[in-house]
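Written below as structure tokens is the structure these notes are about.
What follows is part of the complex, with its chains left where they were.
By letter and in written order, the chains are A and B; residue numbering begins at 1 in each of them.
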């Protein structure tokens, strides 16, 4: 077990397809995965991961350990946006700070799935319940972000948006975040994986497992294209924003690794937990922020999480975190 | 044919649900809209890319009477100033059937 895993990760075809996407943007190719196909691929991945997680949990059963990890997950999802917000306030306006904080406090499902793929390639086991951890971490950061924005906002009379005054109220946004398509799909598949018989889950395996890796590679090509297209927006971004996009995830990962060490979380689960903390949302949270904090600059928080933090995590972060966890966990 | 106001409204797609609600709550029964609209304005480029609808607009077309328009005018203005986007107003004749 050494740093070779980093290199192996790098020349992994799934990761290489991500770079192909970046490359295509760089040479200004018209290569573009149609948006509906993109969405299908992302739903497919959630469908498979949820089902698999549920099926695995129904084998392993529940234990105290699981609840500890889930608790860490939620606590981190509340803590990260909080301290991120105060770091961000030193340079950004209120709205941007709140939106970026929510973005980094929440999670990236694709990074999570890439980490699962990484574990499978390294034949390291992990608990199916981590899928629940991911789902649990999606919404809290949005709440924290919006509450912070609300608290610090000048108490000016706000222009009513739409008819209902509470149209974009925190309660509504939170409800929407929890009913977010990705969350419902992965948690639904998770529950279906738990209640379905082993044999019936097995009959789905050619769809959910055999072609999974190929679909992921194809999807990462798309992610590379999307990330590449957002890169140019960063030219106007401050050095502060760029540093934030790498350093804060690393700090979050460090805290997660520390907690995993203290509480002796299993290696595979520890990696996934770390990746969840280190990752930033670029699908669900931006969509929520666009509505609830329309004054925040989507041209800033999306590129930060999608074009910097995401590649950083899947290329360097995952193998790095895994290397460290291997050193410190038995 | 009958004289009407035609509103053409372009807003972030994620706001469409709220605009539909605003119309319905104010007695505007006839409207049309579609997504997939790219563009550029005060809030920068909307390139239609990405897995969410963060960077894409929707276009609404509404034919309504002058009174209808006057009734929702200010509410629309408030909506747009919060959500972003444009509203173009012109006169049309409705080919009544």
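Convention: contacts are C-beta pairs under 8 Å (C-beta built on N, C-alpha and C of every residue); 3 or more make two chains touch, one makes a residue touch a chain.
Since the model is a prediction, treat every value here as computed from it, not as a measurement.
Enquirer: Only one copy of each distinct protein chain appears here; write out the full complex's composition as a formula using the labels shown.
Expert: Stoichiometry of the whole assembly: A x3, B x3.
Following the convention adopted for this analysis, only the chains that are shown with their structure count from here on.
Enquirer: So in the complex, which bits of subunit B are touching subunit A?
Expert: 12, 14-15, 18-19, 21-22, 25-26, 43-45, 47-55, 75, 78-79, 81-84
Enquirer: Which residues of subunit A touch subunit B once you look at their complex with the stated criterion?
Expert: 35, 38-39, 42, 158-164, 167-168, 226, 229, 282-284, 286-287, 290-291, 294, 297-299, 302, 306
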